[in-house]
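Just one protein chain is left out here, and the rest sit where they should.
Think of it as A and B in the order they're written, each chain with its own count starting at 1.
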Amino acid sequence: MEKDNIIEVKDLHVDIKMMEGTLTPVRGVNFEIKRGETLGLVGESGCGKSITCKSILAINDRKCTPHGEIMFRNEDDTEVDILKMDPKGKEIRNIRGKQISMIFQEPMVAFSPMYTIGNQITEATLLHITKDKKKAKEISLEVMRKVGIANVEKRYNQYPHEFSGGMLQRALIAMALVCNPKLLIADEPTTALDVTIQAQILELMKELQKEFNMAILFITHDLGVVARMCDRVAVMYLGKVVETGDSKTIYANPQHPYTRGLMGSVHKIGGRKDERLFSIEGTVPLAMNLPKQCGFYDRCDCRIEGLCDKAEPELVEIEPGHKIACFNCSNPACQAHRAEVEKRLAEEAANPVEPDEGGKKRGKR
Amino acid sequence: MAKRTKSKEDYYLASQWTLMARKLKKHKLAQVSFIILAVLYIGALFADFLAPYSLDEFDGLYRNSAPTEIYTIFNDEHVGPHVYKLAKTIDKKTFEVKLEPDLSEYYKIEWFVHGTEYKILGLFPCDLHLFGVGEGSNGGTGAKIFLFGADSLGRDIFSRVLLGARISLSIPFASAFISFFLGVAIGSISGYFGGVIDIIIQRIIEVIGAVPQIPLWMALSAAIPAGISTVKMYFYMTIILSFINWTGMARVVRGKFLSLKNEDYVMAARISGVSTWKIIWKHLVPGFMSYLIVSLTLGIPGSIVGETSMSYLGLGIKSPATSWGVLLQEASSVTDVAANPHKLIPIIFVTITVLAFNFLGDGMRDAADPYK
Partner (left out) sequence: MAKRSFGDSFKAFFQKDLVQYIIKRVLMFIPTILLISILVFFVIQLPPGDYVSAHIAALATEGELVDADYAASMRADYGLDLPVWQQYLKWVKGIIWTPTDSAYYRLYHSHHNWKYSFAYGRDVWSVVNDRLGLTIGVTAIIMLFQYLVSIPIAVYASTHQYSVGDYISAIIGFLGTAIPNFILAIVLMYLSYKWTGNANVGLFSQEMLQNGVHLYNFGDFLKRMIIPIIVIGTSGTCGIIRSVRAQMLDEVAQQYTLTARAKGVPEGKIIMKYCFRAAINPTVSGLGGVLSSLFSGSTVTALVLNMQIQGPVLYKALQSQDMYLAGAIVMIQAVLVVIGVLLSDIALAFLDPRIRYSGGNR
């Protein structure tokens, strides 16, 4: 684990056992976040973003079984693997809320309607920082003020239904920040809000990030938000990161056909070409019994027949900090990867016996 | 890939009923229940034929006798299934009168015997019964086959369970349909029009719901004049049972109406000038039909219990007509039941039917939400 990194996700897979078979919404995700940095995780609905970030806190549904490694730099600067912890144990609970906290998509349902906002914010403080109720309340009020909630004394004793959506999102942010975490996971925090309020909330998050010096994992499908918020971007498709790099680089020079499609839809909104781009051959396939091919194969407009439907490309670094997973790219690193895979395929065709690497990766564990 | 897309499309295009049926197919317990209920209803439909005896046949000798034992071997010879006639014997020491099988001659069990006349489905006269006891091997007569034993008057409990099933199974069904129509009509009026009408209807539903069901049923049954014909009694019972059940249905319908009436497609229909009733029946009711069928199914067990309890208390169907509740009157004395446990057999039928309707309803409730 590099010294600067606060978290490293390595080859994360998540399986969900179902009656019909095993669903693999996450199929090998890799990324890392440095201190104070913002990483945007971008992708369509159902590409595994949310499951990935829930895995970081080990709060996935009981049916989900994650594999791989999630290395986290603990308080005492030791490195711990979150996936090795008991999801109900004390160790992980000491990380949740205290060192890594999360903001959820819909503030309206993220609070229990049964308790006051104050009660729910202070709960984390009481768990992690102080047992003194008075002090805990002081801390909560302070954070509530910081996130821009007016009249905090009164608001503290109000119930969620007495708050507006934007106010609730602020309260939710306050709840996430109350223990001064090192990493904040924001799962589409502005999707459920009005556009004007969205801007306010994003601005607020930026300010608070500076003040608290925390890293943010920002999950969204809105590229505009990414441009505004993130230092780096990881684009996910069908449970895999297909392109990652500095947000500036990716905006200026997207390499993966899927990323290009996404960018196109933002820049030329309303154009005919874009509509076609996003309606290519249905939707993201169901991540179950996936064939041994590039996940984007069915929808790709520059696929290579005989290669893309036979093997899955891996992430290759094409310039410092910029990685893509695609065979059809003129970059020498990609070409090398392509040649290597083509050679392997040719060998396999010659003596077709053993199960290949790709098979292993798709979660036969 | 193409195949998957196709099946997916099928899934989205399938009608609600197809989806429901498909889901129900996965629910084994509901399927078994459906088969059991089908068997019971068909049995009740052809009860006259399946039952060896009619309602008013009795044999005083067989009073309270246990289920007739069926033998296959007579004097070390395999003669096929047969029974023996019962005869009174007196224990010489205790002077107790006992019924013992008279082993001197055997009576073969025969298929398709001629017996009391009846009408198949109430239309065609016939005297065939599925099975019965033939003549004795020495030409004797008068042997009986009572599969479930006999009641205190020497009547065949098996035949009476079958014949009683007609009433016990059809009253709840009929009353379910009446409450269904009442519930949909009143509930949709309440939900669609709202306002004062809604308030009044809701109050009435609340009031009927507040009165404990069985006491209310009892009070209503007590109002039925004594000595009326069985047909009339049947009619009254049906009405009484539906009197309470419609409220639950009306509540469901009203709730669904309130949530659906502001949907765009209803608004569209209204703007196009479709009449109110047509909107209700063509646009709204189909939208929650499956839920109604489910609550209908789940309402039937309650009616079965209602009819059985009323008849058991002597407030419902009365002898000579019979229903399962009337049969259970025989089981009201503990000492009597302890001596003749076969009188508890009708309980098995009531319980199985009630359970089957519950399981079926439960399976349907799961299936009613097909996209879940």
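By our rule, contacts are C-beta pairs under 8 Å (C-beta built on N, C-alpha and C of every residue); 3 or more make two chains touch, one makes a residue touch a chain.
Just so we're clear, the structure is a prediction, and the values are computed from it rather than from any experiment.
Touch with the chain omitted from the figure is made, among A:N5, A:T116 or A:T191, by A:T116.
When you scan B:I109, B:I145, B:I189 or B:L220 for touch with the missing chain, the hit is B:L220. Interface residues of chain B facing the missing partner chain: 203-204, 206-216, 218-220, 222-223, 225, 301, 304-305, 308-309, 312-313, 315, 328, 331-332, 334-335, 337-338, 341, 344, 347, 350-351, 354-355, 358-359, 362. In the full complex, chain A makes contact with the omitted chain through residues 54, 57, 59, 88, 93-98, 101-102, 104, 106, 109-116, 118-120, 122-124, 126-128, 133-134, 136-137, 159, 161-162, 172, 175.
One rule holds in what follows: only the chains that are shown with their structure count from here on.
Mean C-alpha positions place chain A and chain B at a centre distance of 57 Å.
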